[in-house]
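Presenting subunit A:
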Amino acid sequence: MEQKGWRDIPIGGMILEAGNAVEYLTGGWRAFRPIRGEAECIHCMQCWLFCPDSSILIDAENEEMAGFDLDHCKGCGICATICPVNAKVIKKAGEELERDDPRLCIRIVEEGKVEE
Partner candidate 1 sequence: MSKFEALQGNEAVATAMRQINPDVVAAYPITPQTSTVQKFADYVSDGLVDTDFVTVESEHSAMSACVGASAAGARVMTATSANGLALMWEIVYIAASNRCPIVMSLVNRALSAPINIHCDHSDVMGIRDSGWIILFSENGQEAYDNLFQAVRIGEHPDVLLPVAVCQDGFITSHGMERVEIFDDADVKAFVGEYCPQWPLLDLENPKTMGPLDFYDYYYEHKRQQVEAMENTQAVILEVAEEFNRKFDRNYGLFEPYRLEDAEVAVIAANSTAGTAKVVVDRLRDEGLKVGLLKPRVFRPFPAKELADALSHLKAVAVMDRSVSFGAMNNAGPLFLEMVAALTLHGVQVPVADYVYGLGGRDILPREIEQVYRDALKMAETGQAERLVTYLSVRE
Partner candidate 2 sequence: MAELIEIRWHGRGGQGVVTAGKLLAETAMGAGQYFQAFPDYGPERMGAPIRAFTRLSSKPITIHSQIDEPNVVLVLDPTLLGTVPVAEGLDEDGTLLVNTAMSPAQVREVTGFKTGKAFTVDASHIAIEEMGREITNTPMLGAFARATGIFKIEDLAEQLRAWFGKKISAEAIEANVRAMRRAAEEVQEG
């Protein structure tokens, strides 16, 4: 992006285009990626509520969780931590599971190990 001179930018650092943070693609910061697993999503929207980067995609018409915005997701894993279905799966397994366990609803997988 070409850098602008002091005459061409709003004064005082004001940002006049609402929501333009979306132009800053932070997906490249990821070391881990959230991926849907086998457990069925109940569309409770907790992941959407807690995601600090507004990176949970929503299908508004059908009121469903529709995936992850990989252009902005920074891989913090909060979605997996908060997911109540994940909690149920872990409880049923009776033991600690790896973050990328396929039985989970939201799995956290190392970027380099993502199966395409």
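As a selection rule, all candidates are chains of the complex that A comes from, given by their letters.
What we mean here is this: contacts are C-beta pairs under 8 Å (C-beta built on N, C-alpha and C of every residue); 3 or more make two chains touch, one makes a residue touch a chain; residues count from 1.
Keep in mind the model is a prediction, meaning the values are calculated, not measured.
Of the numbered options 1 or 2, all belong to the same complex as subunit A, but only candidate 1 touches it. For subunit A in complex with candidate 1, the touching residues are 3-6, 9-16, 18-19.
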